[in-house]
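A short worksheet on the structure shown next.
In this view, the complex is presented without one of its protein chains, the others remaining in place.
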Amino acid sequence: MDSMTMIAMVSIITAGLTIAIGVLGPSLGEGKAVATALTSLAQQPDASATITRTLFVGLAMIESTAIYCFVVSMILLFANPFWNHVIAQTAGQ
Amino acid sequence: MDSMTMIAMVSIITAGLTIAIGVLGPSLGEGKAVATALTSLAQQPDASATITRTLFVGLAMIESTAIYCFVVSMILLFANPFWNHVIAQTAGQ
Amino acid sequence: MDSMTMIAMVSIITAGLTIAIGVLGPSLGEGKAVATALTSLAQQPDASATITRTLFVGLAMIESTAIYCFVVSMILLFANPFWNHVIAQTAGQ
Amino acid sequence: MDSMTMIAMVSIITAGLTIAIGVLGPSLGEGKAVATALTSLAQQPDASATITRTLFVGLAMIESTAIYCFVVSMILLFANPFWNHVIAQTAGQ
Amino acid sequence: MDSMTMIAMVSIITAGLTIAIGVLGPSLGEGKAVATALTSLAQQPDASATITRTLFVGLAMIESTAIYCFVVSMILLFANPFWNHVIAQTAGQ
Amino acid sequence: MDSMTMIAMVSIITAGLTIAIGVLGPSLGEGKAVATALTSLAQQPDASATITRTLFVGLAMIESTAIYCFVVSMILLFANPFWNHVIAQTAGQ
Amino acid sequence: MDSMTMIAMVSIITAGLTIAIGVLGPSLGEGKAVATALTSLAQQPDASATITRTLFVGLAMIESTAIYCFVVSMILLFANPFWNHVIAQTAGQ
Amino acid sequence: MDSMTMIAMVSIITAGLTIAIGVLGPSLGEGKAVATALTSLAQQPDASATITRTLFVGLAMIESTAIYCFVVSMILLFANPFWNHVIAQTAGQ
Amino acid sequence: MDSMTMIAMVSIITAGLTIAIGVLGPSLGEGKAVATALTSLAQQPDASATITRTLFVGLAMIESTAIYCFVVSMILLFANPFWNHVIAQTAGQ
Amino acid sequence: MDSMTMIAMVSIITAGLTIAIGVLGPSLGEGKAVATALTSLAQQPDASATITRTLFVGLAMIESTAIYCFVVSMILLFANPFWNHVIAQTAGQ
Amino acid sequence: MDSMTMIAMVSIITAGLTIAIGVLGPSLGEGKAVATALTSLAQQPDASATITRTLFVGLAMIESTAIYCFVVSMILLFANPFWNHVIAQTAGQ
Amino acid sequence: MDSMTMIAMVSIITAGLTIAIGVLGPSLGEGKAVATALTSLAQQPDASATITRTLFVGLAMIESTAIYCFVVSMILLFANPFWNHVIAQTAGQ
Amino acid sequence: MDSMTMIAMVSIITAGLTIAIGVLGPSLGEGKAVATALTSLAQQPDASATITRTLFVGLAMIESTAIYCFVVSMILLFANPFWNHVIAQTAGQ
Partner (left out) sequence: MDSMTMIAMVSIITAGLTIAIGVLGPSLGEGKAVATALTSLAQQPDASATITRTLFVGLAMIESTAIYCFVVSMILLFANPFWNHVIAQTAGQ
């Protein structure tokens, strides 16, 4: 097995696992946040403006950690510096 | 085993595991969100408009993390850059 | 072991594990949602229309994540692009 | 070990594990749903029609995810496309 | 080790593990359902007809998932299509 | 190692693990059911007939899943179809 | 390593693990049942006859699952059909 | 490595693990039972005779599962039928 | 590696793991029992004689399971029948 | 496989796993913090200024731990000192 | 690798793991016991003598299980019978 | 594979895993601390000065454990004494 | 790899893992004890002397289990009897 194949293989596996494992925490965290928002809205409908605004800021913070994983996954698939190096090396060989 | 087979194999395995592991968090998170929405509706039926709207925004946020996994899984199956490279290389050989 | 056998093997394993692991989250999430719906119905029978409608929308969202896994599993069994490539390659050999 | 044996082996293992792991979630989810239904019936016997109807719809949704696993398991045992291909190939050899 | 032995071995292992892992969920789910039924009966003895009927329907649904596993386990032991194929092949050799 | 030894070994291991893992769920489920029955009896002694009857039906359902495992374990030890085939084959050799 | 040694080894390991893993569930289930019985006795001393009788029936049911494991473990140590076969075969050789 | 050494090794390992894993459940179950007994005694000192009697019967039942493991462990160390067979065989050689 | 070394090695490993894993359950169970005793004493100081006596009997029962592990561990280190056999065999060689 | 390929491979795997595992804790922690913030807002709307400010400081602290992981992941992909050394060494060879 | 090195290696590993795993249970159990003692003292300061005495007896019992592990760990490091045997054997060689 | 490559590889893997695993505890602990701070602020707004100060001291203590991991991770990447030794050795060779 | 290197390696690994795993229990147990002490102080400030004294005795007991691990870890690093033996042996060779 040559270097190019090895790097392609680990890039595929890592790209998939990164996003698969990485969304576990954010999705559970967002589920918890949304759930509490709904309880709070039912309990204090008058504060819905403050609650909704705080919820969206919080969701954005949590979603950002999922975005980190998605970005790394995409980099590995489409802008992989190691893959590019090997391709360049092979082409220039 | 040649490079093409290896890449095909890890793509199949990763595509499956990515979506299988990746829906675990979102489905549990959505279940929690929906469950709390129903409790809140039963407790405060008058706020059903606000609750339903917030629920749908939250579900969309959570579902988005499942979509990330589905997108990566589909890319690995049907638009795999490493597979395309190997196919092109083999064809041009 | 030739390439065709290897790809067939990993396709079988991945197809099974994808749907087996993938239904874990959705089924637990739906169980939680249905359970809360029943509690809410017993607590506030007058809001049964709103509760049932919200429950069905929520179940559809959660079921969608199980569908993703089923789709990937079926693709791996009956429309596997890598398998098709290898079959075509073998036939054209 | 020839290809046919390998494919037969992984089909057997995967068929068993798919249904074994796959019923874990649905059975726990249904247990939770049934349990809450009984609590709700004891608390609000007058709403038994609505509760029973919602319970059956919910159980059907959850059972559907177990059916997915059973279908994949049966396909692997009795309508395995990869096995059929290998049998055809061996027969036509 | 010949093909026949290998298939016999994986069939034995899978048959045992399928039923062993597969009864974990149903037995816990049924335990929960029965436990809640008893609580409900103690709380609302007048609704015992409705509660008992709903419990039996629920237990049947949950038991069905254990039956799936038992069926697959029995198929692997006594009606294994792959084993039959190999036996036929050996006999016709 | 000949085929007979291999099949004997996996039969022994599987027979033991099947019953060992398989009683985990039923025993916990029965413990929960019995525990709730005792709580209910203490809370509503007048309904002891209904509670006891429902408990025994429930215990029978849960015990049935343990019986499945015991049956498979006994089949593997004393009526193993694969072992019988190999013995017959060896005797007729 | 000859067949006899291999079968002896797996019999020893399986006999030990079967009873070790197999008592986990029953002992926890019995602990829960006994604990609830004591709570119920403290809460409703007048119903001690019914509670004690139900507890003993329940303990017997749970203990039966531990007995299954002990029986399989003893069979493997002292009445192992595979070991007997090998001994007979060696003696008759 | 000869047969005798192998059997001695697995006997040692299994004897240790059997009792180590096997006391996990009983000790936790007994801890729970004793704890509840103390709570019940504090709540209803008048029923101390009934509570203590029931506790001791329950502890005996739970301890019995630990005894099973200890018996198997001792059998493996001091009355191991497989070891005896090998010793006899070696001596008679 | 000769037989004596192998048996010495597995004896060391098993002796350590047996006591390490084996004290997990008893120490947690005793912690729970002691904790409840303290709660009960604070709640019902008048019953301190009965509570303390029951606690000590319970602790003795739980500690006994830890003693089983310690005994097996010591047997493996200082009265190991297999080691003695090998030593005797080596000496008499 | 040469050194360059090995380093590229472990850099890819580690970069992915670092961010994937690393966001698990922060996202759950932030979800908990946001959820409590919403409950507190519903309970005490007058203190919304203090609550929101404290929430943002807390989120920043928690997010910082996710940033640590993202930084290490980026360093491994784009500023890897070991990779640079190997590249320099290869170029200067 | 000679026998002496192997025995030294497993002694080191086992000594460390025995104490590391072995303090897990006792420290958690003692934490629980101390925590409840503090709650009880705050609730019933008048019974502080009885509570403190019972706590110390309980802590001694729990600590004893940690001592078992420490003793085995020390024996393995400084009074290892197998190591002594090998050293004696090597010296007398 | 030469020494330099091996050390580079384990440094990369360890640097990533150290920070990834190491932030798990601190982020969850900080999330818990911030969450309780918000609850306390909503419950007792008058004590906001004391609560905020105590929160910041606590967060600093918890963050310090994450800093330990980050420091070790950075040392491994940029000030690795073993890597420096090998580089020096190679240069001076 | 010679004996000295092997013993050095396992000493390093064991020293690290012993203290890393060994502080898990004590730190959680102390956290629980401190947390309850604070709750008790807030609930009964008059008993602060008794609570503080009992807390310190308890912390000392729990810390002692962490000290055991630290002592073993230090012994392995700086007073390792096996390492000393090997060094002496090598020097005297």
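By written order: A, B, C, D, E, F, G, H, I, J, K, L and M. Residues from 1 in each chain.
The rule we apply is simple: contacts are C-beta pairs under 8 Å (C-beta built on N, C-alpha and C of every residue); 3 or more make two chains touch, one makes a residue touch a chain.
Everything quoted here is computed from the prediction, not taken from an experiment.
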Go through subunit L and note every residue touching the omitted chain.
1, 3, 6-7, 10-11, 13-15, 17-22, 24-26, 28-33, 35-37, 39-41, 43-44, 46-47, 50-51, 54-55, 57-59, 61-62, 64-66, 68-69, 72-73, 75-76, 80-82, 85-86
Would you write out the residues of subunit M that touch the absent chain, in ascending order?
1-2, 4-5, 8-9, 11-13, 15-17, 19-21, 23-39, 41-43, 45, 48, 52, 55-56, 59, 63, 66, 69-70, 73, 77-78, 83, 87
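Methods note: only the chains that are shown with their structure count from here on.
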Mutual neighbours - chains that touch subunit E and subunit M alike
none
Taking each chain's centre as the mean position of its Cα atoms, how many Å separate subunit D from subunit K?
47
In whole angstrom, the CA-centroid distance of subunit J from subunit K equals 38
Hey, what residues on subunit A touch two or more of the other chains?
1, 11, 13, 15, 17, 19-21, 24-26, 28-33, 35-37, 39, 41, 43, 55, 59, 66, 69, 73
What topology does the chain touch graph have (line, ring, star, complete, other)?
line
All chain pairs that touch each other
A-B, A-J, B-C, C-D, D-E, E-F, F-G, G-H, H-I, I-K, J-L, K-M
